[in-house]
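Note that one protein chain is taken out, while the other chains of the complex remain in position.
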Amino acid sequence: MRDTPSRRVLFQVGAVVLALLVTTVVLIAAKAPPLAAFANIVQGAFGSWDVTSNVLVAWVPLLLVTSGLLLTFTVGLWNIGIEGQIILGGIFATWALRVYGSSGMSPTVVLILAFVAGMVGGSLWAMLAGALKTFGGVNEIFGGLGLNFVATALNIWLIFGPWKRPGVASMSGTLPFDQRLWMPTVTPQSMLSVPTVIIAVAAIAIVYLMIQGTYFGLRLKAVGKNAKAAYILGIPTWQHMMASFALCGLFAGVAGAVQVTAVYHRLIPSISSGYGYLGLMVAMLINYKAAFAAPVALFFAALNVGSIQLPIVLRLDSSLAGVLQGTLVLFVLLGHGVRQRVLKKPQVVS
Amino acid sequence: MLVELRDIDKTFGKVRANAAISLRIPPASIQGVLGENGAGKSTLMKILSGFYTPDSGEILLDGKAVQIHSPADAIRHGIGMLHQDPLDFPPMKILDDFILGRQGGLFPNHRAASREFRELAGQFGFALDPEAYVDSLTVGERQQLEILRLLWLGARVLIFDEPTTGISLPQKVKLFDTLKKLAAEGMTILFVSHKLEDVESLCTSAAVLRQGELVGAAEPPFDTRLLVEMMFGKELPLAPKKTAVPGGKILSVKSVSIEGVRLQIRGVDLDVRSGEVIGLAGMEGSGQSLFLGACAGLTQPVGGSFCLDEDERDMTGRSHLEFKKRGVAYLPAARLEQGLVPGLTLTEHFVLSEGLGGLFVDRKKAEALAKERISTFNIKGTPESVVEALSGGNQQRALLALMRPRLTLILVEHPTRGLDIESTIYIWSKLKERCEQGTAIVFISSDLDEILQYSDRVLVFFAGQVSPPLRAESLSVERLGALIGGKDWENLPKEAVNA
Partner (left out) sequence: MRKTMVLVLLLTLTAAVGVFAQSAPPAAGSNLTIGLVMVGPYNDHGWSEANYDGLQYVLAKVPGTKLVYIDKANSSDRPGTTVSQLGESLVAQGAKMVIFSSDDMTDEAIKFAKAHPDIFVILTSGDQQWKEGKNYQPLPNMINIMGKVEYMKMVAGFAAAMTTKTGKIGFLGPLINDETRRLASSAYLGARYAWVHYRHRSVDSLKFKVTWIGFWFNIPGVTSDPTQVADDFFNSGYDVVISGIDTTEAVAEAAKFSAQGKKVWAIPYDYKNAIEEGKGVSLGVPYFNWGPAYVNAAKAAMDGTWVNHFEWNGPYWKNINDPDKSAVGFNKGTLTREVSEDVDRFVGQMARGLDLWEGPLYLQDGTEYLKSGQKATDQQIWYLPQLLKGMEGQSVSK
């Protein structure tokens, strides 16, 4: 058999079907009606404009994070530290809001400052992981995991320490910011903020262009596929790794700033919402192809939001969404492997 | 074992790599397979060894039709293949690599395996330390390891895809002896090569492929001219040797000492002048790769200095990228490991190596560049071909095509490794053109003829010892062969003074 685009789609679809099957088996084992469960997820994600706007709210940071991760994946790095980078983005954005929020500057300026601060925070944290790898020889996966722990601890320390609510520390986070400093939303009750959607779409577009069309992207690709050869071809390798870390951290930082300014309006202990790890899954699922990032991230966001219905309606744990996402990634990766064994790649004419 | 291939067909996209090839190889014989670059030799061998499945046609072993779906399948049928670019598991110990792939047994018996490894290696005179790591081996040594491994796994049909390109004359002699011995014991051996003299001295019959088709066969005694004609459709005259008129200083190596993993090089002095070609001769792993890498700034010396250009700019301790900026190009032997980036297309390679500025890649310009290089270097491939889809020889051409237009110094390992005769001649003509423009070349080759044919001066390496520069005219193949084997070094200094 030859590997053609249509067969590739077949494999992808097959993976999705298998993942659904496994999830169904899990559901049956949990004595839950599978169809009702899936129907509830769909209903919970697209049943009304309210829930759909919630899906978009989750989509924005997820897409931002995925965009960043595509860059680190391109250069051959596993930026597990992405969670910490989101957190630092959130912390820096909060810091900016605390410092400039009452300075009399216009809210727009303050919010822009918060986003810039978030970028700086995420970027710095990512470069720390990069420096550990480049200069300390610490594998980015371990370094990243360590930095995630540190970031979480730092965040909680801030919330329960210097930035706690007057008199009372609270797990629900710092005191909400003044309403002036909330990102504008579509309607007052919605959390969906159009500017953040625009930022996220711009992010993935930039990354797409960067990888497809720029020298920088091409160099990243070369380093990712063969660092030794790339170096001999004249590409400064560690500098490119650092740059991709910094850029990825920047996008993660924006995601953190979005969480703080548009979703929670305060800094909360789990400000990253696990979007970093979810983003890793999305990136793997789309086989690191930027073109598919937006729809697949939307799908994951929908699963996350839709599955909130499960505990309410079916008394099921909403981690079912996680099961589905996890098996999906697993099967798609498996599918890649099988495809490479079964189908031969078509090659360019010589 | 009797191996029969019947009407084997294999197409890649629009390329018909094998077209209805039928070949019958009796046991206890050595079948030579010849053909220009991209003729389809490797493809045919990969089909026999389970890497590819043919589009149509069948394979018979001892008269029985068999289906070979994977290399593991092949080895179960007793077919082992030594690849053109040896596949291995770099960060492992040699012994572990050796043991890998053997069936059965949860816990490999290391002691027994180690003993068998040493015995086998001894038979061939291969000096491989089972405790060393595979990634510290040269290309030639990796091939040795692969040979041992396949034999140990019980292969009765052995396929060698250009095995002699990386190893030196004495090792080659030893290898050939062993192959003959193996054939005498009833083994079936397929031997792909571009070196006619190898085929002539070794094979019991030869098949010639051209553009995917079997175009001829020959039995000993072979007629070299006929073989060349079958391969290329014409005769190939060798260009007359030209001696360069050396110009200004390009590279000064001053009492440089280098420490490698397994050997040390002490106090090398060398001045390379513009237009000059320096050949580095020696058995695989004698220090020449280490030295060449150091000249490129890839390995830092522990003593001495490297200076570039007439003004003797000190480059000691600088990175390769800085050497590169000053017009030094380095072309490594491990093409797909160090030289090229699998997954990227030819166009992308050229774009990268040219280091064009700007934010966005100018697609039109890039494609024009690729087309020009592809035609200049006669690469069989399109701008969109990913490099791993190119045949071995074409990968080598691609590597050479990556050199930027104006260079002061070209450092190259095995420049014609895997190239057919025609291409070898062509590539050297290209390199010599560069010399005429003032570029100097330092190259490594295990082919002593190539060293003597193309270099002006020669440095001989033996276990880290380095001879003074010797004039190529003053050397013969026999003399050089003795030197790289460590003999006859007593008389060297005197000659060096003459050099």
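Going by the order they are written in, the chains are A and B; count residues from 1 in each one.
The rule we apply is simple: contacts are C-beta pairs under 8 Å (C-beta built on N, C-alpha and C of every residue); 3 or more make two chains touch, one makes a residue touch a chain.
The model shown is predicted, which means the values in this text are computed figures rather than measured ones.
Among the chains on display, the ones the left-out chain touches in the entire complex are A. Between the chain not shown and the residues A:197, A:268 or A:293, the one that touches is A:268.
From the set A:17, A:171 or A:205, the residue in touch with the chain omitted from the display is A:171, counting the whole complex. Mapped onto subunit A, the interface with the missing chain covers residues 44, 47-48, 50-51, 54, 58, 153, 156-157, 160, 164, 167-173, 176, 188-189, 191, 263-266, 268-275, 304, 308-309, 311-313, 318.
FYI, only the chains that are shown with their structure count from here on.
Averaging Cα coordinates per chain places subunit A and subunit B 45 Å apart.
Residue ranges on subunit B touching subunit A, taken from their complex, read 12-15, 38, 52, 298, 320-321, 324, 330, 332, 337-345, 348-349, 351-353, 355-361, 380-382, 384-386, 389-391, 394, 402.
Within the complex formed with subunit B, the residues of subunit A that make contact are 213-216, 218-219, 221-222, 225-226, 228-236, 344, 346-350.
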